[in-house]
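Here the complex is missing a single protein chain, while all its other protein chains stay put.
Order as written gives the chain letters A and B; numbering starts at 1 within each chain.
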Amino acid sequence: MSIHDATGDADAPRHADDRTTGERILAGLRSRTALAVALAVTLVVFWGLGYRQGASGSDLLSLTIWGVMLGGIIALGAIGLTLVYGVLKFPNFAHGELVSFGAYGTFTIMALLPASAALRPFSFGWDLLVGMVVTMPLVALVALVVDRVLFRPLRVRDASLVLFAMASLAASFFLRSVIYLVWGSDFLFFYPGRSNPVLSLPLDIRIQADQLFVFVLAAILVALTWILLSRTRMGKAMRATANNPDLAQVRGINTERVIAATWALGASLAVAGGVMYGLASQLRPEMGWFLLLPMFAAVIMGGIGSPAGAIVGAIIIGIAQQVSSSFINPAYGPGVSFILMVVVLVLQPMGLFGQKDD
Amino acid sequence: MALLEVRNVTAGYGDTEILRDVSLEVGEGEMVTIIGPNGAGKSTVMKTVFGLLHPREGSVHFEGEDISRLQPYQIVERGMCYVPQVANIFTDLTVSENLEMGAFLAKRSEIEARKEAIYAYFPRLKERRNQRAGKMSGGERQMVAMGSALMLNPKLVLMDEPSAGLSPKMVGVIFEQIAKINKAGPAILIVEQNAQLSLRMSDRGYVLASGRNRFEGTGEGLLNDPEVGRLYLGG
Partner (left out) sequence: MMQQIDLARTALLFLPLFLLGLLALPGRATRRAILALIAAAVAAFALPLILDRGTLTYLVSFSTMAGIYAILALGLNSQWGLAGHVNFGVAGFFSVGAFTSALFTTTMPEGALAAYSQQAFGLQWPFLAGVVMAGILAAIVGFLISIPVLRLRTDFLAIATLGIAEVIRFIFQNERWLANGPQPMRGIPRPLDCLFKDPACSWLPTGVADFLAPLSPRDYVFFYLIVVSLILALVFIALERISRSPWGRMLRAIRDEENSAAMNGKNVTRRRIESFVVGSFIMGVAGAVYAHYVVSIDYSHFNPLFATFIIWVMLMLGGSGNNKGAILGAFAVWGVWSGAAFMIDSASPALQLISDDLPSRGAYLRWMLVALLLGLIVLYRPQGLIKERKRVSDFMPDDTNKD
């Protein structure tokens, strides 16, 4: 969680003299600065390609703004993913299902609430927001139960990372099968058939009010998470545990409590992400799985364990996905995020804000 | 009754047994050094005392209570702290946040006062309190590590090779601080490569080899023991 050395040198080796020119060039390419430049260049190239395919300036501007919103949704999932990754030290392949559970849970809670009129200019009413807030603790509970049943026994045994990853894959398929069994495989909509007019903004930007809301909500939640992590004792303990779990234990931090708090926070944010994603498109059992790749790309791009990095990564990924749809089949969105992830892994696996264990 | 008593402890990882029948004790306010060659199990003694590793046989007692099965955070609650040899600070956190994490179990109201007390020991830390700890020099990191361990006003501090990787000048500074801390109250159990310096300052010492107790005695006594000198102090 440090922006202090965003542009700092990566890992300047001490014995620079021993290296050949080639190695030196390679090391230069593998710095954080180079990574930031490479990502910026990629985005510029994407805009250029879109322009060549006949997209107008305002089209590209709209796509970019949509990309920022998509980035907001990805960020809500990615923050939880990066925190869990940082604190528990394994990639949680079931995180996408927490996103899906958030959307479907909200859907079910809304059915129990009296229908409310749309809060114009938005397409949704109070019931969506109430449903979301009620679902957050429920999905947090789901995450805690999975942790208790599956991950905690592995922690106690000090199991290898691979077993954790495998267990999370099992959890992913289990949770998804629950969604299929309870809600079926058909697409669902929060407000079927409700109109969602496009606002007219200057510069010919076409945007829906809902999309603006998604962005504002994501920004508020991200800011709240930031305050939680940098001001509260539990937040600091989370960062400490992510940074050095062994030392956290030694310092008398009850790491099990920190882990529980991490799951609760990650799951709540995932709920918000799922609801926003469901509002922007539709609810389907695979929605979280499709977000998983972009979320992982954002986490790795930002540096594992760094929520600030995850946000930056998510926005870059969101923009890249949307803008790329102006020149390739939009179905390849997750593929674009995958390519960006590979670029990051090749140039600088620590990501933009990742920390070396120094 | 001694503050800390390690009674006939056997411990290890997986199939490997590292400690065999090790016993030692630390009295209140005492400074005790464990020396021994590499691989003798010195760090393992520390981990076993602190609950990071549970003994297979034997037991560890703190103020008369059996703590062999407790978790580290429960041991911290009872007034013992541990400064590991490596990775002993939170590099991502600021100096001040590092100290706070040392007092995770303390009441909120006490934390500021404790921090000021630590800054009094290590004025350098006060100057740098808002700096990220990972950006600091080796000596400063050691100060952060010791400062965080002292945040809870412990009765016993375990220190694992505090001089490792420091410049000779810094080693002197750090040991001066250790002596100061010890005078102020807490007992100190220290594992050291730098045996001469550490034994000279200690009330008593133990020599560990191949996971067993070999010698014990007063600090001066061990320093002057010809056999200890020949085998473990490099003549």
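Methods note: a residue touches a chain if its C-beta (ideal position, glycine included) is under 8 Å from a C-beta of that chain, and two chains touch if they have at least 3 such contacts.
The model shown is predicted, which means the values in this text are computed figures rather than measured ones.
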Problem - Touch criterion as defined above, residue of A:L112, A:V162 or A:L203 at the omitted chain - result: A:V162
Completion exercise
Residue positions on chain A contacting the omitted chain are 90-91, 93, 150, 153-154, 158-163, 165-167, 169-174, 176-178, 180-181, 184-185, 289, 292-293, 296-297, 300, 329, 331-332, 334-335, 338, 341-342, 345-346, 349
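Criterion: only the chains that are shown with their structure count from here on.
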Problem - Whole-Å gap separating chain A and chain B, where each centre is the average of the chain's CA atoms - result: 41
Problem - chain A residues within the chain B interface of the complex - result: 1-2, 4, 233, 236-237, 239-240, 242-244, 246-255, 355, 357-358
Problem - Interface residues, chain B side, partner chain A - complex - result: 50, 52, 71-73, 76-77, 81-82, 84, 87-93, 97, 100-102, 104-105, 108, 132, 134-135, 148, 152
